[in-house]
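Note that this complex is displayed minus one protein chain, with the remaining chains in position.
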Amino acid sequence: MDITRLTAMEIREKVINKEISSKEVVKAHLNRIKELDEELNAFITITEEEALKAAERVDEKIKNGESLGKLAGIPIGVKDNIITKNVRTTCGSKMLENYIPPYDATVIERIKAEDGIILGKTNLDEFAGSYSTESSYFGVTKNPIDTERVPGGSSGGSTAAVKAHEVALALGSDTGGSNRQPASYCGIVGIKPTYGLVSRYGLVPLANSLDVVGTFGRNVKDATLLLEVIRGYDEKDPTSMEIEGSSYLEKLKEGIKGMKIALPREYMNMDMDSRVKGKVMETVKLFEILGGHVEEVSLPHVEHYWATYYLIVVSEISSNMARYDGVGYGYRTEDYDSLDELYIKSRTEGFGEEIKRSILAGTYILGSKEGREYYEKAFRVRTLIKEDFDKVFEKYDVILTPTTPNLPFKIGDSIKNPFEMYGSGIFNIPANLAGLCAISVPCGYVDGLPVGLQIIGDRFKEANILKAAYALEEELALGGENNGL
Amino acid sequence: MGYKTIVGLEIHVELLTKTKIFCNCVNEFGGDANTHCCPVCLGLPGAIPKLNKGALEFGIKAGLAFNCQISEWVKMDRKHYFYPDLSKGYQVSQDDNPLCRNGYVEIEVEEGLKRIGIQRIHMEEDTGKSIHTEGGDTLVDYNRAGVPLIEIVTAPDINSSEEARMFLENLRNILRYIEVSDCKMEEGSLRCDVNINVVDTETGKKTNITELKNLNSFKAVASAIEYEERRHISLLEKGENTAKETRRWNEVENKTVVMRDKGSADNYRYAVDVDVLPVVIEKEWIDEIRDSLPELPHQKKERFIKEYALPEYDAGVLTQSKELAQFYEETNKYAKDPKQVSNWVMGDVLRRLNDEEMEIEDLKFQPKDLADLLEFINAGKISNNIGKKVLREMFETGEKPEAIIKKKGLIQISDEGELEGIIEKVLDENQQSVIDYKNGKDRALGFIIGQVMKATKGKANPQLVNKMVRERIEKR
Partner (left out) sequence: MISKEEILQLAGMCKLKLSDEEIEIFGAMFSNVLEQVKGLDMVNTEGIKPLYFLNSANKSLREDVAGDSLDREEVLKNAPEEEYGYFKLKKVMD
């Protein structure tokens, strides 16, 4: 038996049934990492020692007949913008290359409490600020399906690690598609929960009003399991919400008979790769066969998504990055003769190009008269965008769109055409602006590359998107799968 | 001729909450460097602030005490600038929606009561503190980072250094009365910046506003305003104007010096802090806080005038601080004559406190002890002068007046039999004075009485001695 081929659910079961030990699971995955990661570069930090210790504790519990958590023995990767106590957390930046946090993010506390085993910290675009995992100070992560291509981003390290069976589950974060786009590019399941479902305490913010922590798995059930563990109100994050309702896992099998499904006209008419569109339309038909009612709807403000998102995101980035100044923690320049020089050199040397551009743009937006007008305008247009979705969700349960308008692009291509890269998030952004939940689930392969379907649901209606994704996964014979490495 | 000085103040006040504004680190002055810190107040990546209900309540309290309107809801904003004391590269403050607006504080000027407008009071977090070593290095301590502050901004209604001083005193009294701050300028829990300019009342010509910083006492505020007043006027007289600049007060040289040019306005790039969810301030909560407000200084003063029939001056002095007023009222519970209590408190008690640079709370004796002392005097058991001596002793040892009087044998001699012998002896020894008195030299009587008092170490009842000495001389 190749342990790394097991699903998260299977691992937990086999560990609890003493078919395999937690330590064996960890070792198998660590070996897989050792075998692959030099090439893939999915991890920035591997926490071998801590993982083995955690596995021993799980095995000890089993030996003593103690009750076990929901994630017992499951190897998990954590995006490196999620704070881990005493484990270096870099955000993919030289700025935090040696930063060792003194606390755990709430999601990490919850994983540990449920006996999940963290194998390491995964690569990402610097501070999660891009879409290809090429802007990391720790190098590019490759797509396991085709190592000449990007895994997408910014959670590309997590999605690559899950796809390559280095871990069974992973955490990511999603500000404008960073969980869904790379899940789609790597052919796995990525969930972006409703803003407020999961605590952000310990998620290093890119844009606080958009960021959420999300989960990855190679199937819907696995990704749902991890979401179930991390969700729920946290007193340390006032923006997190207490949500009533039963286990998502129990709801998965309910099926989608009678489900009202919306297909946004403006989206489907957008410029996109025809192969992607073709696959998605095939999938939509399958939903009808499964008993869903699909209808076209209109989202009138679609054309303004990108500008609205950009204005908000760069403003919040420029504000959030102000704390990295070389004084209390993080990178400090070697030489300085004045306070100003300390700041300028530390920040100029510590930040990468992409983040610097966002900081500059945000400084313009917040610091100029014209910029401020657009800053305020963006938050008003955001209201209109949310109202568009509220209207749709009055009548429909879920909205279907492609996850991305394109297929995973080649490493280096985004430098030639940055707009294509930013465009890859266009279908994802509204869920962040309106605080909705969404999932990307594989819906087929074209020319050996994966296509993802995005299912968007109303706020805190995760059950709907998970059900729909699960029904699809159960019924869909993908065809043309390319599992790469 | 004629110039009018225009002053507006910006006052930062640290609130006396138990914890900081966004985290549960203790809010305490001092402490070893960097021992009251956590991920939130250190601005560590990923930490999320959570607003302290107590801080908000104190802010509302202050707003109500200063007659402000309280905002129906509040949000927080980030004010960006780089400084080592600032752990996040921004200070969480309030920009366009301050907690309180449109209030006032009254001061007494010659023409009567004058209202100094309060434009706004907003909530914000304090910064850390740096110290500079002799070698020129900077050492940063974040214990103060995140201590809750209110910033009080006045209208430009203040027209002299004296008005500024009165305003600040009233403001401080009120804040101490409502117990939201200890307002210790020397510890930085009250900090005041001044905006000042001068207008030529004939031509209407105005100088540019100068901002004054580093004012460490009310006296410094007043002196700096006076200094700037003269500087602005002399420039106007020369047909010149002041530069838009920030100046700092140099206490040693008694003058202001340029700190930085304000030519280009600060650009704080305010942004909404979306981590701190907006809070709706329910009317019921405001009412609750209003009901819990203690009697304010001016209300107490009015009551003292009515209830204790005190002159306005006395009532003003006694209500200067809540603790003093409380001491006065407590003493009155046991004493019979409120005016007498007032005389003693304002006189010997306050004088001694001032001399020793002590606060009323530092007194070693209780209000009842003072009342007992007055009762000894009023009952004729000790003289007024002996009473003062006893009070001095109470100050030093905290002993009860009765114990001091007994121990030192200070009970007044009012026994004619006991006094008779002493008086006869004094008269015998001072025959010449007796003759002088009989010849109409009144001063001689005083001398004789003095001798009697001396012989009794001041314990003789002076009225009785006076009466008896006259009688005895008549008989000679």
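Which chain is which? They are A and B, in the order written, and residues in each are numbered from 1.
As a convention for this text, a residue touches a chain if its C-beta (ideal position, glycine included) is under 8 Å from a C-beta of that chain, and two chains touch if they have at least 3 such contacts.
If you're wondering where the values come from, they're calculated on a predicted model, not measured in any experiment.
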**Fill in**
Touch assignment to the omitted chain, from B:136, B:204, B:239 or B:421, lands on B:136
**Fill in**
Checked against the full complex, the residue among B:78, B:232 or B:269 that touches the missing chain is B:269
**Request:** Based on the whole complex, identify which of A:216, A:343 or A:470 touches the chain you can't see.
**Result:** A:343
**Per the touch definition above, residue among B:8, B:84 or B:387 touching the missing chain** = B:84
**Complete:** Interface residues of chain B toward the undisplayed chain are 17-19, 22-26, 32-39, 42, 50-56, 75, 82, 84, 130-132, 135-142, 267, 269, 272, 274, 276-280
**Item:** Interface with the undisplayed chain - residues on chain A
**Value:** 98-100, 102, 195-196, 209, 233, 235, 238-242, 301, 303-304, 306-308, 310-311, 318, 321-322, 325-332, 336-345, 347-348, 351, 353, 356-357, 359-364, 367-368, 374, 376-384, 386, 418-419, 434-435, 459
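The criterion applied here is as follows: only the chains that are shown with their structure count from here on.
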**Asked** Which part of chain B faces chain A closely enough to touch in the complex?
**Response** 39, 42-48, 50-51, 78, 80, 82, 84, 87-90, 140, 142, 267, 269-272, 274-277
**Request:** Mind listing the chain A positions that touch chain B in their complex?
**Result:** 82-83, 89, 91, 96, 99, 101-103, 105, 200-205, 208-209, 235-239, 315-316, 318-319, 321-325, 327-329, 339, 343, 363, 366-367, 375, 379
